[in-house]
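Have a look at the structure below, then the notes.
Missing here: one protein chain of the complex. Every other protein chain is in place.
Note that the chains are named A and B in the order they appear, and that numbering of residues resets to 1 at the start of each chain.
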Amino acid sequence: MHSTRVEDCKAFVETLIHRYQCNPTELIRILREIQDRYRHVPDAAIEALASQLSLPRSRIVGVIEFYSFLHTAPRGRYDVLLSDSISDHMLGKQSLMDDLCRKLGVAPGVTRADGQVSVDNTSCTGLCDQGPAGLVNGYAVTRLTSGRIDRMVPLINESVPLAEWPSDFFAIDDNIRRADLLLNERPEPGAALAALLERGADALLDEIDRSGLRGRGGAGFNTAMKWRFCREAEGDAHYVVCNADEGEPGTFKDRVLLDSYADQVFEGMTLCARIIGARRGFLYLRGEYRYLLKPLQDLLAQRRQKGLLGDDILGATGFNFDIDIHLGAGAYICGEESALIESLEGKRGIPRNRPPYPVTHGYLGRPTVVNNVETLAAAAAIAVHGGQWFAAVGTAKSKGTKILSICGDCARPGIYEYPFGTPIRDILTDCGAGGTLGIQVGGPSGTFIEPGEYDRRLGFEDLATGGSFMIFDASRSLLDIVGNFTHFFAHESCGFCTPCRVGTSLMKNTLDKIHSGHGTAGDLVELRSLCELIKEHSHCGLGHTAANPIIETLERFPDLYEQRLKAIVFEPGFDLDGALEAARQLTGRDDSAAHLQQVDR
Amino acid sequence: MKTITIDGRSIPFEEGQTIMDAALAADVYIPHLCHNPEFTPHGSCKLCNVKVNGRTCSACTMLAAEGQDVINNSKELNDARRAITQMLFVEGNHICPGCEKSGNCQLQALGYHFNMLDAHFPYFYPRREVDASHPDVLLDRDRCILCELCVRASRDVDHKNVFDIAGRGINAHLIVNSATGKLADSVLEVDDKAVEVCPVGAILVKHHGYEVPIGQRLYDHHDIAEISLMTEGGGSDE
Partner (left out) sequence: MSEKLRIATTSLAGCFGCHMSLLDIDERLLELVEVAEFDRSPLTDIKHCGPCDIGLIEGGVCNAENVHVLREFRQNCKTLVAMGACAINGGIPALRNSIDLRECLTEAYIDGIGVQNPQIPNDPELPLLLDKVHPIQEVVSVDYFLPGCPPSADTIWKFLTDLIAGREPSLPPELVHYD
């Protein structure tokens, strides 16, 4: 880097550090801004950050290398990422990717020599109902077609600023197809807080309790109980965190809530803050949703103006609370609450050892509530309408409604809110799905169900889901789907524990061997036992569920796997003839002895 | 006295002790690799996974609590531990015959303990950087098992923060805190705890080689369980 650039970089870091008050917990936000400006985090910036934040350099490098959207080497001035979710693939993502790379003269993952552009894959961007989708310099682009790719190429090559690109590229629709309790509601901003102040925190917590509200992220922990535990936990500060790191492939309902119901979400956070005694809250927004950052920040400013955030909220002396938005940087694991907290603290997103749980030892070791976006929105609605209003809907153990993100093979993908207890069959009718192979409920870490199971019902008792609902019709290959999911987990494993770090990669390689027709019966036995080991012995939820796609489909459709097997005892797991290629090139040989058959004849 | 049960045996514990602490104090061996009683428990290698009232958890991080029925030495668990050990072998490049640590290496010793005869899984053959820049210390990442003992020791004992982990998933790797990323440019010194604590041959002191011949080393004639209880167990002088 030229010395002027180094000076510029140092000055820029200086302003950032000043803006973020020299706080090391802000590291990821700071790094994101540096990445935006320089297309990578230059060494000069690492050095300046290390000295001014009093952090070891290695800690900063460790963070950069952990998150997919941070880089130590420059990306293109246009950094194009295409979503690798199965739903994007089903809409033709791969040929668009090939097309784009060819027309731009760039290989995936390698920045073009002139520094103008880089193209790469990225995990699900949460736009599955309007894919194939991607990100250009972090901003979401939707409904990609070969026509759009053709239009995109000259825009990039001619350095047209993103702001001057056709706005239809960036159009994002809510696609709300079925609204119920929550989505039909748009209480006046402040209504829930007024109800809170009228009834008092104790009574309101009882109301949440009465509603039977359980966490909407998928695990379903009782919300009132979580708030109560946190409230009772000792600490010199309490925090409330909204988990908007919606990373489970096929989930996009939080995007819609934050786009059109954000007031309600912030209101839920404020409510929680009053009940647990928090003065500060965070919304952890997944990096893929950065286009929401500005509108959300504007909304926070409005709420401050209206006296719904800040000091003495709604005139109640001592009701002080404010919210900060943290933008993630591309790591699925940060959806796990303790990894999310690590990330909020400016670290790599490694899930903590639990217990202790965040309710007692969360952000900076203080009692912290981490709730899903939908949970907080529901809590706000319950504050307005009362617990009974909510509890009257749903089933015995699953009260209220669930918002689904439906994508894949159906006529009307989008957002559907259903009372818990709704049979899958009804959902499929509503969204116009027929001739299905099966449904992945709850994303790759969830459950695959087949047509014979469509009488099963939505709910914690039966089919729990964080919101992902992917439909596959009979033309789809189940092994392609399982392969996509398995690659996803290997890519997103944080690398902390052995079974997941090594196991997910071994699992991926073994599945690929079978999928590509090179596996034998022994490989299938091997795959099965690997899956069991990863599921049983991993550190966190990612590892516990990473093998689910294989385990469940092996259980239901063993034939699909067995059909792919070779009727021989063994085939090498690597390309034998390919392993001679380097030597052939070096010696110029191509005689018969310079080749090997993959299988012994 | 409060107690837990490990493999049917009643084991006393004090408030704040982990299952591992209680087991070691009672001279019960639970296999472990990333755990070293001198440092904050980490819970990453998963070799100490035990069943507590039917649920799998890491003994080194799980607090002992009244009523816990712990299964430790079962075939099922030991089979899993062998597989995890094998994963560590294929993940890196562990060529024991060419390693100075051979015979004193805890990864190898666990392989012996579980009667591991081969690495079972296909090898990854990762390309990892060997850092021989430091005058007194060699860093051979081929042998690193990501236990983070050096990271913890350098941070918590040496107060130098020489090591950290970067990358994700199978690409996770050990990095050095210096402008060049090289050990020579870090503040590491040969008698740092971070150097001593490496359980494998990733961090080695230079200028000393094969002073004890192969065949006469620690784990050549003693099982790691025996050594662990002798140095970390209740009878040790800790």
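One rule holds for everything that comes next: contacts are C-beta pairs under 8 Å (C-beta built on N, C-alpha and C of every residue); 3 or more make two chains touch, one makes a residue touch a chain.
Please read these numbers as outputs of a predicted model, since none were measured by experiment.
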Touched by the hidden chain, restricted to displayed chains: A, B
Touching residue (missing chain; options B:D7, B:D136 or B:D223): B:D223
Residue of B:T18, B:N36, B:S102 or B:S228 in touch with the missing chain, whole complex considered: B:S102
Chain not shown: contacting residue from A:A113, A:A163, A:A411 or A:V569: A:V569
Footprint left on chain A by the chain that the document does not show: 522, 569-570, 572-574, 576, 579-584, 586-589, 591, 593-594, 596, 600
Touching residues (missing chain, whole complex) on chain B: 89, 93-99, 102-103, 108, 111-113, 115-119, 122-123, 125, 127-128, 142, 214, 220-221, 223
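The working rule: only the chains that are shown with their structure count from here on.
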In the complex, chain B residues that touch chain A: 41, 43-47, 49, 56, 58, 61, 63, 80, 83-84, 87-88, 90-91, 121-122, 124, 146, 161-172, 175-179, 181
Partner chain B, residues of chain A touching it in the complex: 47, 56-59, 61-62, 64-66, 331, 348, 353, 355, 490-499, 501-506, 509, 529, 533, 536-539, 573-574
